[in-house]
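Taken from a larger complex, these chains appear in their original positions, while the remainder are omitted.
Each chain carries a letter (A, B and C) given by its place in the written order, and its residues are counted from 1.
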Amino acid sequence: MTPLTGAARASALATVPDWSEVDGRDAIQRTFQFEDFATAFAFMTRVAFAAEAANHHPEWFNVYNRVEVTLATHDAGGLTDKDIALATAMDGMAAALA
Amino acid sequence: MTPLTGAARASALATVPDWSEVDGRDAIQRTFQFEDFATAFAFMTRVAFAAEAANHHPEWFNVYNRVEVTLATHDAGGLTDKDIALATAMDGMAAALA
Amino acid sequence: MTPLTGAARASALATVPDWSEVDGRDAIQRTFQFEDFATAFAFMTRVAFAAEAANHHPEWFNVYNRVEVTLATHDAGGLTDKDIALATAMDGMAAALA
């Protein structure tokens, strides 16, 4: 698996418009906000199962109802299709809990 | 807290039409079905927080993508508003994950 | 994968002495009891990840601090090494939370 570049990267990023590129690192990030801590943690649980199934884990920070996520593929040294797939899944899971 | 009876019971039950009364016991039940185990367990996690917050816990059975729930208020010896509230919350949470 | 029989079955069952055979079905069961609901659910979460990783899921019932588990391998029509492995893992996880 190699990092996304060029046109493939641009079109992949276009599918996850709520995510932004991280300064100084080949990664993407998004902050999710939920009604309360319990809803935020339910989101994290659902993501945790998807992450474990894909053996691809997020870097994430949580405080109360906020979850800040950074995605990158460590083995590939940058952003790959695996990150886009997990970002897409997280978007859907967050929308379901909004 | 006393068990729901008469007209109050009938109108409470009307708000949770997907739940049915349990034979031989003053309780209600519903079976939820999800896409897979991970989704079923994410549902259970979200319910678990709500149950803990209300200090009112379900009786539930899970295998793979199926969750069978029975609700009753043990202290009151029957079905109460607490059960209707938890049933309503579970309906919403399940709908969000469907 | 075929159901455990004979001496292999006997020695496998001897490794999980807290589990008992289910009447009228080729399966094993154990009831776990925890301090409270939160601890019971933390146990269930840890088991859920192990079950998902092995693609082998328990049949389980929970109410408050009690978790009743039945293990059998549906595809094999009975008790297999997969069940013994999950039973062993659950024993360790429950002991850690006791």
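By definition in this document, a contact is a pair of C-beta atoms (placed from the backbone, for glycine too) under 8 Å apart; a residue touches a chain by one contact, two chains touch by 3 or more.
On a predicted model such as this, the values are computed, not experimentally measured, just so you know.
> Since all chains share one sequence and 3 are shown, how many copies form the whole assembly?
Whole-complex copy count, per this file: 4.
Note that in this section only the chains that are shown with their structure count from here on.
> Measuring centre to centre with CA averages, how many angstrom lie between chain A and chain B?
Distance between chain centres, rounded to whole Å: 32 Å.
> CA centre of chain B versus CA centre of chain C: separation in Å?
25
> Would you pick out the residues of chain B that each touch at least 2 other chains?
38, 41, 45 - these are the residues of chain B that touch more than one other chain.
> Per the contact definition, I'd like the list of chain A residues that touch chain B in the complex.
Residue positions touching the partner: 38-39, 41-42, 45-46, 49-50, 53, 96-97.
> Per the contact definition, I'd like the list of chain A residues that touch chain C in the complex.
45, 48-49, 52-53
> Using the touch rule from the top, collect the residues of chain B that touch chain C in their complex.
Within the complex, chain B touches chain C at residues 37-38, 41, 44-45, 48, 51-52, 57-64.
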